[in-house]
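One protein chain is absent from this view; the other protein chains keep their places.
When the chains are written out, they are named A, B and C in that same order, and each has its own residue count from 1.
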Amino acid sequence: MNDRNHLGNVSMTHEVRIIENGLLDIPMLAILDADGTVYPQAKEPEINQQLAIKMYHTMLYTRMLDERMVAAQRQGRISFYLASTGEEAAVVGSAAALSADDMIMSQYREHGALAFRGYTSAQFMNQMFSNRLDPNKGRQMPIHYGDKALNFMTISSPLGTQIPQAAGYAYGQKLAGNDALTICYFGEGAASEGDFHAGLNMAAVLNCPVIFFCRNNGYAISTPAEEQFAGDGIASRGIGYGVRTIRVDGNDPLAVYSATVKARELALSASQPVLIEAMTYRLAAHSTSDDPSGYRSKKEEEKWRLKDPIERFKVWLVNKGWLKDEETENYLKEVRSDILNALKTAEKVPVNPISDIVEDVYSEVPWHLKAQREALLEHIKRYPDKYPKTSGEVGK
Amino acid sequence: MNDRNHLGNVSMTHEVRIIENGLLDIPMLAILDADGTVYPQAKEPEINQQLAIKMYHTMLYTRMLDERMVAAQRQGRISFYLASTGEEAAVVGSAAALSADDMIMSQYREHGALAFRGYTSAQFMNQMFSNRLDPNKGRQMPIHYGDKALNFMTISSPLGTQIPQAAGYAYGQKLAGNDALTICYFGEGAASEGDFHAGLNMAAVLNCPVIFFCRNNGYAISTPAEEQFAGDGIASRGIGYGVRTIRVDGNDPLAVYSATVKARELALSASQPVLIEAMTYRLAAHSTSDDPSGYRSKKEEEKWRLKDPIERFKVWLVNKGWLKDEETENYLKEVRSDILNALKTAEKVPVNPISDIVEDVYSEVPWHLKAQREALLEHIKRYPDKYPKTSGEVGK
Amino acid sequence: MAKLNLLQAVNQALITAMTDDEKVVVFGEDVGHFGGVFRATSHLQEKFGKARCFNTPLTEQGIIGFANGLAAQGSVPVAEIQFGDYIFPAFDQIVNETAKFRYRSGGQFSCGSLTIRTPYGGGIAGGHYHSQSPEAFFSHIPGLKVVVPRDPYQAKGLLLGAIRDDNPVLFMEPKRLYRASVCEVPEEDYSIGLGKAEIMQEGNDITLLAWGAQVEIIQKAAAMALEDGVSCEIIDLRSILPWDAQTVAESVMKTGRLLINHEAPVTSGFGSEIAAHIQEQCFLYLEAPVTRVCGLDTPYPLAHEKEYMPDEYKTYEALKRMLNY
Partner (left out) sequence: MAKLNLLQAVNQALITAMTDDEKVVVFGEDVGHFGGVFRATSHLQEKFGKARCFNTPLTEQGIIGFANGLAAQGSVPVAEIQFGDYIFPAFDQIVNETAKFRYRSGGQFSCGSLTIRTPYGGGIAGGHYHSQSPEAFFSHIPGLKVVVPRDPYQAKGLLLGAIRDDNPVLFMEPKRLYRASVCEVPEEDYSIGLGKAEIMQEGNDITLLAWGAQVEIIQKAAAMALEDGVSCEIIDLRSILPWDAQTVAESVMKTGRLLINHEAPVTSGFGSEIAAHIQEQCFLYLEAPVTRVCGLDTPYPLAHEKEYMPDEYKTYEALKRMLNY
């Protein structure tokens, strides 16, 4: 046994003192003030105009996508949607600090990361309409994106499961000698799952180059943070695992970007995990199935609207002379019509053929699934009017 | 949302500083030095001679029980045993600080707590021989004790499962207005399970009066602590959950006792969990199925033998004038013969009748289990020589 | 007597139980102030206080672990798992703890007072993470009871029966019926005992067996068959574990045929246990093989939900094949 983790460095005390909250006071990195100016003591990250504008555009893009798709859900065109409104800086600021080779494992509210990597409106739509152009073959509910070409792992609904998986993925990257890591996004709610504990502890012990990125947005559906945990956020847990940790203002794209750049450097050079806790707020409803008025006040929402990451970033860009006011309007116009066109196109693309129903369960379709498919197709042939969407495919 | 757990008290920083190990330096409470003298700065707990001797005797008792039962296992008299040798102070020191009404949920290496509550050699033996006098009806492997009369929850093999259960039990005690709490023992290995995370976090959020007592004995079977976690022990995790936490020298009965007294007071008065991490060492093999020479050195063991909690306690008692040398010898003699007699008696007591095989699965035996029992008894009647242990019971 | 939907019936059962016994405690993700994502626990926190109805952190293994301890202590926990698809992190606590607590302690301690509520099943365009029917997993766990109601009346009575039963019960609520199924539900307190199937319609030619939301499917198939002059006996199994094999066997001895319908994948679904048992018990009475009309052995598909479901047409076709066997 190596004493490091047992008794090696333990100091002694002779007084019975139970440690209360407050031993830890993990500060929050803040670079841009809510009014869009840089804090006097703060150092701007090294970031050029092109990258900054790309980040800004991506944030605007997902904001527009959210607006449009929430409406599309209300119109009954898609079954479900889940917006990242208010959390754009956390997602895009971190994604911008990655290399394209880094694997992204997301929870579900991180389409900004995918957009940053160049996912097109058409691609987003193909997933949301579960049509046959989705590389995931339309197998999941809207917003469960996944694209191997962009190193974006297909999203899974069960919360927290991607956390130990990210440790494993990163371990594999290290073994393979890749100069790339894994970033794993999750909410402060998901951090209550046992998988969070397993994932962070394993990553720390097995020295996995992974960035754990927690969006602490104050809510898990209706459950506020104070009914989710009693400690100093999620960051304090990182310390408990011996994981290098940083807390950032999640509504400050410069802070998030700076922290993630540093985290990536550290994680890769030392082959170790880093935990980032981004303090933000879910301005949106949890999803289109949710109505936040049942559990929080408009006043609280208003308070956070004042910290809007997009507005804040815009002021900074304008002050820097990197952005003119009308450019935003033009971009928005462009994006709106791009999204709408993509939507209209994608909703006309058919879903996968019915014969696909037994594919990808195994690497090859085994005997019993072949038999089940055959029986199903036979049945549809017999009752074409009862399965109007697919009966056309099966012949007679 | 209450800001307490989200942004309420967060301080700000403008410098990208990722927190590394060492933010936390949780000291270890030590009162008795390894040589049995009290550290000059330390305060002895309020403890009278009677209690101190009872603790000492209990520690000696389990040491003897361990010796005897490891031998009994080698002789093939019982199938399995698991010793607490070297960890007596952690277990007995904490148990001594409890009220008899407090529920004890143990992992398996805490028979000292049961002995402290007055479990007799006969009672220990009945469990280990799974005979019909065991209140658990002999349903589990040796050392899985449980006795409702003594508020000692029946032990379960799957690790960590008792941790969230303890939170729930304690919550129930609080609801019922009992002036009692739950203590939950576990190893530093078990603390890697997701159930640990769930249990501590829930207890913190739901204000459960429970003491989580971690025996950090450096090993989980062959796995040393440094392959189990990378943080500052288990104590640092408590801080992460906002759980009041104290680390103690687990080989120092006075420190463990003092910490547990204080923890109990706090947990009950504030209706909150407290985590105690006792730094100790598993001098024994993991169990009778294990041979530690495969994974650690004699030298390391020797180092820890010098910190033997019993020796240390003895010197203190003698110095205090509470104990004479020959008293220990006499007690040991007494206990040895008591244990041996109990063993000889218990091994002759039969196991539960075969008809019991379907009992306690449900509150009442349902139809299918009645039918299965009937068929089994019929079968045994037909092949009496094949089931010699039970055929006598079934008639012909 | 008022007309209630299934959610309202569940809510009423919880109010009844909490009023009747102050040891009843209700908790889970979002069940507190908000009343649960489906609103099954609406107003409970208001009525009974935060100590008896509360949100938990987001951890299913924790919820059931906590519930096991609370039950062992003597309280009467009713824990909600937000979706049946998310019950698996709690599987260890259920298999190794809930179900074995009484047995391992020789009856000294038990989780008998525990009820776990969870919505299950498809038909809501939820894909494979909001549609699973996991009852078969739980049917292989001695020590546990598993119950599935088919309508609001049954839901209230069976839930009260489950809460009061001295054994841990998994109570699975067919979520596609939450608002769709409406019927008269007495305001009074009534419980339906567990373990009994209900013969909903007597018949002579074939026995159709289902539970939960699929009961209406076999009813529809029976109606189609009736047009052909086929007389179906319809049984709602209600309890999956222990199940009422006697009622089913007696019916099959009369009709000579058994068709089982369930949503879960066919392989090792609970239909397999029923078929295995009935072919043994009724071997000489069977005029056709026991037949299962079930989900395919795939994850629950999003885009082809309609095709996947063991609907009335598939049931009717299978029934015809059985009659012409």
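In this section, a contact is a pair of C-beta atoms (placed from the backbone, for glycine too) under 8 Å apart; a residue touches a chain by one contact, two chains touch by 3 or more.
A quick note: this is a predicted structure, and the numbers were derived from the prediction, not measured.
Shown chains touched by the hidden one, complex as a whole: A, B, C. Listed residues B:139, B:174, B:247 or B:282: the one in touch with the omitted chain is B:139. For the chain left out of this panel, the touching residue among A:82, A:96 or A:198 is A:198.
Panel shows subunit B; residues 79-80, 130, 138-141, 144, 156-159, 189-190, 192-195, 220-223, 227-229, 289-290, 294-295, 351-352, 354, 356-358, 361, 368-369, 372-373, 376, 379-380, 382-383, 386-387, 389-390 of it touch the chain omitted from the view.
Across the interface with the omitted chain, subunit A contributes residues 103, 105, 134-140, 144, 146-148, 153-154, 156, 158, 161-173, 175-176, 182, 194-195, 197-199, 201-202, 205-206, 359-363, 366-368. Mapped onto subunit C, the interface with the missing chain covers residues 61, 85, 88-89, 91-92, 95-96, 99-100, 103-104, 128-129, 136-137, 139-140, 142-143, 241, 264-265, 267-277, 279-280, 283, 286, 288-292, 297-299, 325.
Assume only the chains that are shown with their structure count from here on.
The two chains most heavily joined by C-beta contacts are A-B.
Rounded to whole angstrom units, the spacing between the C-alpha centres of subunit A and subunit C is 35. Shared contact sites, meaning residues of subunit B that touch two or more other chains, fall at 194-195, 197-198, 201, 205.
Chain contacts: subunit C has residues 54, 57, 59, 61-62, 89 touching two or more partner chains.
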